[in-house]
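There's a structure below that I have some questions on.
Omission of a single protein chain aside, the complex is shown with its protein chains in their original locations.
Labels run A and B following the written order; every chain starts at residue 1.
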């Protein structure tokens, strides 16, 4: 199958299940130009100047890190983004060889995912920076509440499944960090991830809960057959990738069902 | 239209401010690096002197 026919198959498939099709792939870049992340103001005349500021800021920070020998040509790109972000938030450690904090690992996971979606490194850095800032600021209070919300919605959708998790003492050990702190970065493939992040960026971090619930519902038979918390967690951290598009589609339906139809989701 | 101009100006100003803030952070990092490097140069200078003295005493 050529790349083109694959793309056609994909877009036909998307249309069948009711999604916008290949445009999905560009959605994050549209978001960037759309200012929902606050990177560019929504006026085209000032885009050029603002983009120049963004680019200069990027170059300034990168150059500074080179001067103090914090990064070199050999530093992996996602680590460069991390150091830039640390410098800008006043959290650059004294040495590049200090061990990373858990929040740094979260940053790296998100950066890796964005790097796969966005080609230009300046755009890439700004998207990561704004996305992480949104998680750390706007959603700071909401994110810790998501495991509880997950339990509630799973109970509504399938109380037997929830009981099974409780019986195995798995409920408190589910991969909540992967789901809610990393927003499924490294868990879902890029195309599915974009559709979830599109909602997160637009203001709904609750979509994360419904994706998690749909993962459980999709793999119910498998999860019910596992009887230790460790096995369940391990399985959920490495779910098969081919079912992720369907999972996200169902999660969005579930989100509409429980939360109505928010204006930005049309 | 007035609102448009205001929003546009605010966006530009925020981007300019952010670029300035980054530059301030860079200055702070450079300052620390300079202090650190001076400290190391001094330490090495002292160490050298100490070794020289030791060598002299042994003669």
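FYI, a contact is a pair of C-beta atoms (placed from the backbone, for glycine too) under 8 Å apart; a residue touches a chain by one contact, two chains touch by 3 or more.
Keep in mind that this is a model prediction, so the values were computed, not measured.
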{"item": "Chains shown that the absent chain touches, full complex", "value": "A, B"}
{"item": "Hidden partner interface residues of chain A, rising order", "value": "60, 64, 67-69, 94-95, 97-99"}
{"item": "Hidden partner chain, residues of chain B it touches", "value": "1-2, 5-6, 9, 12-13, 16-17, 19-20, 23-24, 26-27, 30-31, 33-34, 37-38, 40-41, 44"}
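The criterion applied here is as follows: only the chains that are shown with their structure count from here on.
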{"item": "Length of the line joining the C-alpha centres of chain A and chain B, rounded to whole Å", "value": "33"}
